[in-house]
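A single protein chain has been omitted; all remaining protein chains appear in their positions.
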C-alpha cells in the first residue's frame, strides 16, 4: 500500500515501516540525545533528522525525525505511549507521530478557477503528492466535468452570503472526521471563524499575491496599478485573521509594462499552482511545524 | 473567431484585423523607415515594433511589426504582394506576413509521460496559447484516456526500431499539409532526417536538461552523478543534429544532495512543461526569428 | 571620450555619434512612421527602436529610438529644433534627445552602509555604468576612506532633525546645476518636499523590501516577524509620498526559518546592490519613461 505513495519531497523513500516524529518544546540540553536514545532503544533506525532552535539558548526547539522500524504499524500505539511517558512528559513536549505509509486524507475546495485544483489532481495521479484526495467541494458546478476523470467525488455546495450558514453546515457535515487537511485551491469565499473551529483540521490557502503585499481582494489589478516588476503567490495556513496566517511558501515571477492585468493573472497562476503544490506536499509529508505565526519547513 | 484566441503573450490584444510582419535582411540605413512608411501608406497602424541588429553596422537586421488594419483578411494577399514588390525586393528581405486571428495548427507528439502534453492541452483550453491542436500522435496508447476530454483526436502510431520506416510514413500521412508546427512533448524516439525534411514544418522539442549540458540520454541520472546544484530544461527547434538545434527557451530549478534521480525528474518536469509552453506560445505568436543556429525572441 | 563609456546595458555599442530619442504622446496612427521618416530624412540610421502603447488604441504611446548620425554633436541642437517643429508639435509630444557619448552626471548620497555605494563606484570604474560620478555626499564620515580610492569627492554633510534645513541647503548648494540624477544608496534620512523640488533632477532610491510590502522602517525585522519566505529590494524614483514613487526594478532572494534578522539584512544587501545598479544603468542609458506612477523600461 505504502509503495503507491512514495515520499518524494526531498529524497524519496519506500514508506513501509517509516515513521515521522515531530516535536516542539522549550530548548534545553540533551533533547536530541534523549530522542535518539529512545528511538535506538525501541529498535528504530534514524533515517533523517532535522531540528531548529529559535535562539542559541532559551528559545523554542523543534525537531522532525524520520525513522525506520520494522513492524511499525503494529507497534505504533505502544511507541507513542512510551514516548509520551519517557520523553515528552519529561521535557514538556508537544509531539505527533505519524506513519509515512498512511497518506493524509485531503479535501480540496475550489470555485471556478481550475488551475490549482487540476494541478493538485494531476500531481497526485502521478504519485508526486503523498495524499489521498477524498473529495472536491465547490460552490459552483463549473469544474465537475474536469474532476470526474480523476475518480474523486465532486460535491457541489452552492454558497452565497444569504445561505452561508446552511452551506457551511453542509460542508462541515461532509468534512468533519473524514479529512486530515482542507486545501483551498482558489476557493473564493470567506470562511467564518465558526467553520474554522468546527472543521477540526488545518486548512491551507493559496493567496494570489506576495503577502503581505496586496492583502485582500483583486491583488493583480492592484499590482498593475502599483507598477510592480514581480508578481507572486503565497500559500499559508488559514486563521481567523484573513490573509494573515502562517506563511508556508512563496514565489514570484517577473512581469513588465507590456503585461496587462489579465497577463499578470495568467503568469501568476503558474506561480500559484506551483506554490500551492509545494505547500500541500510539505504538509502531507509532515515537514511543517507551526511556531507562533511562522512556519518551520524541514 | 479571433476573440477565442487572444494574443496573451505580452499584453493581450483582440486579434481581429491584426497582422504580424516578420522580416530579416542585411542591415542598412532606412529599413525601419521603409517598413513604417509602407504600412502607414497601406492604412495600417503600427501597434508594436521590435527589431534587432546583430552588429552596429554590417550585420543582419530582424524586425517584428504588429499592425492593425481594418479589413486585413480581405486585403492580406494584395498587401503581401505589394510589400514584396515595393520593400522586400529592394532590401533583399526574407519576410512572412501572418494574421493574429488565424491560430497555428499544431500536432503534439508524446510517448508515456503526460506532464508536457496535458499542460499544453490545458493551457490551450484556458485560452492561454494561440493555437489549434489538431491531433495528438503517440507511439504508446497510455495517454489516450487523458487526451479525450480535450476533444482532440488521439492517434496511436506504434513505432519501434524495426518498423520505424512504416511508422514515420504513417505519421507523415497524418501531418503533411495539416499542421503548421509539430511539438514533441517528451516524444521519446528519434526522428529520421527524412522525416524532418518531409514533414515540411518546424518541430519544437523539449529536452530535459540545460543544454548543452547532458546532451543525449538520461540527463537527470547524469546530473545526479555530476552533483549539479541546478537542473533545467531546454526547448529548441529540431534539426538533424540531435539536441543541437536553435534554443528557444531554458530554465532551471535548484536541487540538492537530498534529491535522488526520481526527485530530479519530478522537479525537472515542472520546468519542462513551463519552458515548452513558453516556446510554443512564442512560436504561435510569431515572436521567433531563427538566425544561424540561434533564435531572436521578440 | 565616448568610448570610455560603452553602452553596455543590452548589447554594447560605441557611443560616438549615437543619439537617443525618447518620446511620449497620445497614441494615434502614423507615429512610428513619422519619427522614422524624420530620422531617415536627417541622415540618421535607426539602430534600435522600442515602443509601447498602454492600450490597443486611445492610450498613451511611448518610444525610445537609438540612432546613429555622423556628426551628431554638432548637429544636435538643430536636430532637436527640427524635430520639435516638424514632428513633436504635430503630435503634441513630450520628448527628449540625448547623446550616448555624454554620460549622466551622478551624485550618490549614502549614510553608513557601504554595499550599494561601493558597488556603484566599482561597477563604474569597470565601465559597466554609463555615468560620471561627480560627488558622494554622506551624513556620516564613516565611508570617506572607502570612497577616496575611486577619485570621487567625498563630502560630509552632517544632518540631524535639528539642522535638517541647513543640511539640505548645503546639499542643494552642492547639487543644483551640477548633477543630472541623485542616487540614494541607502541614505537613511528623509528628504523634504522642498529639497525634492529644489534639486531639479530625478532621484533614485533603493528600498530594502519588496514594495509595497513593508513600506516604512525596519523592513527586514518586519519580514522576519511575518515569516516570509523571500525578501527583496525595490529601486524607485523618489516622490513626496515616501516609498510610493514609480518602481524601476525589484528582485528577491529566498530565505528560511534558519535566518535571523541579521541574515535577512545580509542576504538582502546582495539584492539591494544588484537592483540599484540595474536601475541606475537603465536611467543613465535613457531606458526609462515615467508614466503616471509607473515606469516603462525599454
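The first chain written gets the first letter, and so on, giving A, B and C; residue counts start at 1 in each chain.
The criterion applied here is as follows: a residue touches a chain if its C-beta (ideal position, glycine included) is under 8 Å from a C-beta of that chain, and two chains touch if they have at least 3 such contacts.
This is a predicted model, so every value here is computed, not measured.
Across the complete structure, the visible chains that the omitted chain touches are A, B, C.
Touch with the chain omitted from the figure is made, among B:49, B:107, B:204 or B:296, by B:296.
Only one of C:115, C:156 or C:290 touches the absent chain when the whole complex is considered: C:115. As for the chain not pictured, it touches chain A at residues 13-14, 28-33, 36-37, 39-40, 44-53, 56-57, 68. The chain not displayed touches chain B at residues 52, 210-214, 225-230, 232, 246-252, 256-258, 291, 293-297.
Listed here are the chain C residues that touch the chain not shown: 8, 10-12, 114-115, 118, 122, 126, 128, 145-146, 149, 256, 258-260, 262-263, 266, 270, 274.
Keep in mind that, in the parts below, only the chains that are shown with their structure count from here on.
Shared numbers divided by all numbers used gives the overlap of an interface; between chain A and chain C this overlap exceeds half, so the copies present the same residues. For this pair, chain B with chain C, the centres built from the Cα atoms lie 36 Å apart.
Centroid to centroid, with C-alpha atoms defining each point, chain A and chain C lie 42 Å apart. Contact with two or more other chains is made by residues 256, 258 of chain A.
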